[in-house]
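One protein chain omitted, others in place.
Up next, chain A:
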Amino acid sequence: MDFQVVVLAGGTSKKLVPLVSKEVPKALLPVANRPVLSYVLEQLELSNIKDLIVVVEGADAALCVGGWISAAYVDRLHVEVATVPEDVGTAGALRAIAHHLTAKDVLVVSGDLVSDVPPGAVTAAHRRHDAVVTAMICSVPVSGLSEAGSSGAKDKTKKPGRYNIIGMDPTKQFLLHIATGAELEKDTRIRKSILRAVGQMDIRADLMDAHMYAFNRSVLQEVLDQKDKFQSLKQDVLPYLVRSQLKSEILINGAPQGQQAKENGNDKVIGEANHLSGYNFSAQNNIIHPSAELGSKTTVGPHCMLGEGSQMGDKCSVKRSVIGRHCRIGSNVKVVNSVVMNHVTIGDGCSIQGSVICSNAQLQERVALKDCQVGLGYVVSAGCEYKGESLARKEK
């Protein structure tokens, strides 16, 4: 398959502090007890894509991610980890690794995507229409995103509700309009010439861009070269391509004269509406690792996950939560709607609601947390009560 796959794993996102840190870059953040990157890599592996480039922002993060990948996928995948400077944006990252790209088409996947759509579906649609760009579009998750802290990789700065305004033709094959970010707040302007060409356009505000794109490499590189201010694929490159379609010979001027007509017909951006399980990965039933130990009268409700080797004391109750590996949880602990990562120690009588507790953190007795994030290795002293706070160690 003449596709190159680029996974944009990001770096240590500022939005996710304190959940991410130098030791745990965003790509390795556990979601349901697995690093978020593993979902993408495994999905790719299932599609039999074994050669890929993982782009990481920042040298430290790259080291971590590279180390983890080589340990976890040593025989299974052939991964090249590329390091780009921090804060270059997704478009900048692609620009930086442009010299690696040689194939006809490039599949770009965001490293924080949790999806059950095989990448093959996107690449096939891309090829079927000989498109310039194919973007995977999914419906906005109905619930889940509004409750804070229930998911590790959630983007907290986004307002719940509308992410994109997307215009498609009636067959849902051609992406005709996309608005992101600040444009959402303005009146929507639609070019008449595009509408004339298709006759009917369905505009939806309940769809979102799932950050999996297949690009035609030559067009992508041309756009990246020409528009050196473009920072983000989602906010700059994709809307730009969508806007400039149907007049491609003017803007994407690589096409020789003779091919213009053909190019004109083909240069459509393809949208695929597929179901996506969303960031908020919830296992259908509760999954308790056989090696986990539960004390007497401890209940684990549905939609819960309990990692290997974790121990729980008596009279605990866990609801709609994920608990990682080798956690020690005392007696009379309540965990509701929360994520507890690996090697966390929770003392007796704690109550945790809607919070995220990172690895190696320690909660002493009778701590009550509500809507909090506790950073890596942080120690919450006994009897503390916090509500809606981020707790993290001071950077050394």
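Criterion: contacts are C-beta pairs under 8 Å (C-beta built on N, C-alpha and C of every residue); 3 or more make two chains touch, one makes a residue touch a chain; residues count from 1.
The definition used in the following text is that contacts and distances are computed from a predicted model.
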item	value
Protein name (UniProt record) of the chain left out of view, among "EIF-2B GDP-GTP exchange factor subunit epsilon", "Distal membrane-arm assembly complex protein 2", "Two-component response regulator" or "Glutamate decarboxylase"	"EIF-2B GDP-GTP exchange factor subunit epsilon"
Candidate in contact with the missing chain, chosen from A:72, A:121 or A:205	A:205
Chain A residues touching the omitted chain (full complex)	162, 165, 167, 170, 182-193, 195-206, 227, 229-230, 235-236, 239-240, 243, 247, 250-251
